[in-house]
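The other protein chains are all here in position, but one chain of the complex has been omitted.
Then we have subunit A:
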Amino acid sequence: MDLSYTPEEEEFRARLREWLAKALPILPARPSPDDWPGRRAYDLGWQRMLYDAGYAGVHWDASPTLRLIFLEETERAGAPYVGANFVGLLHAGPTIAAEGTAEQRARWLPPILRGEQVWCQGFSEPDAGSDLASLRTRARRDGDAYVVTGSKIWTSHAEVADRCELLVRTDPDAPRHRGITWLAMPMDADGITVRPLRTLAGSAEFAEMFLDEVRVPVADRVGEENDGWRVTMVTLSFERGTAFVGEVVACRRVLGELARAARGDGRWDDPALRRRLGRLDAEFRALWRLTQWNVSAAEASGGVPGVGGSVFKLRYSHARQELYDTAAEVLGPGALDLDRPWVLDRLSSLSYTIAAGTSQIQRSIVAERILGLPRGR
């Protein structure tokens, strides 16, 4: 058990810190949450800065430990999040790197890394959420293209995306997991209608997507036809494995802010609140250690993150909600004021136990795939 970093890793950290100290002050102002073109430009611009500094591919080609250091340091310095680059960098990108052809890797990965293209994820459908394998969006082969018809929902960043990782049914007669194909659909194709959906936080973070005879070249298929479910499992392991590292660091910072705010206004004298904050501190310390533990395991196995991500995701998503509920306690009546800090974060924390696989689904995964309990239903 060794928590120390090698001289090379420390050197990487030091250089990154130095660069962040120079890069962050020259960033443009953050756009408002409703300004979609502004957000796209801002997020891509940040990715371009990372690219020029040599950090663009850190999610893909760096060791798990360097990735951890990168996420820790950027969060500590208050750098922007991946934002609109989320699917490209943490989802579609790694999937294409692992499963795509040489031609596809050359065509799609550099624009993601250089901050030129935004990807979105078209997996969920109105009737296929937790039961993703029941998806019905149809793709019929017509010459060198698939013709896609159906609808997708909850597609984050759909409005500003250039491409969409899309799951379609190519064989309606095959067993449900065997008739699915993974496509990279160009978002400027004819027949795509995007209708924004308003979240409970008031912003339009995701959208409905209607697909009417959309032509997607066969060359834009990743993996074999009808082998899309296996490719999807690779995609989801990335989503659950690495996406939250920076957020744990951020949560620990928020916790310190909460304690200082409580101290400033007298609520600190309430032992129940103090103890709640102390317990949350223990929680986030442990989640950080669990992250380091998982990173070391990934480093040792040299592979794709596994189902262990479900253990982390379960615990983390509930801890995050408890953090912002505690923030509401610190805020008192201010908890009902949307202009106060943490109030919007409290609202958005509600999605954490739903997005990327609900807590119930994660528990079933832990029970069946880690503990080996018999398959339930």
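Here is the rule we use: a residue touches a chain if its C-beta (ideal position, glycine included) is under 8 Å from a C-beta of that chain, and two chains touch if they have at least 3 such contacts; residues count from 1.
Just so we're on the same page, contacts and distances are computed from a predicted model.
S.K.: Please identify the absent chain by the protein name in its UniProt record; candidates are "Fe-S cluster assembly ATPase SufC", "Cell division ATP-binding protein FtsE", "Phenylalanine--tRNA ligase alpha subunit" or "Alkylation response protein AidB-like acyl-CoA dehydrogenase".
M.R.: "Alkylation response protein AidB-like acyl-CoA dehydrogenase"
S.K.: Out of A:I26, A:A102, A:L200 or A:A300, point to the residue that touches the absent chain in the complete complex.
M.R.: Answering carefully, the residue with contact to the hidden chain is A:A300.
S.K.: Pick from A:T65, A:S124, A:T155 or A:S237: which residue touches the chain that isn't shown?
M.R.: A:T65
S.K.: May I ask which residue of A:A262, A:V343 or A:A356 touches the chain that does not appear here?
M.R.: From the options A:A262, A:V343 or A:A356, the contact with the absent chain belongs to A:A262.
S.K.: Using the touch definition up top, pick the residue from A:V218, A:L290, A:A328 or A:A355 that touches the left-out chain.
M.R.: Answering carefully, the residue with contact to the hidden chain is A:L290.
S.K.: In the whole complex, what residues of subunit A lie against the chain that is missing from view?
M.R.: So the residues of subunit A touching the unseen chain are 1-5, 9, 65, 68, 255-256, 258-260, 262-263, 268, 271, 274-279, 281-283, 285-287, 289-290, 292-293, 295-297, 299-300, 311, 314-315, 360, 362-364, 366-368, 370-377.
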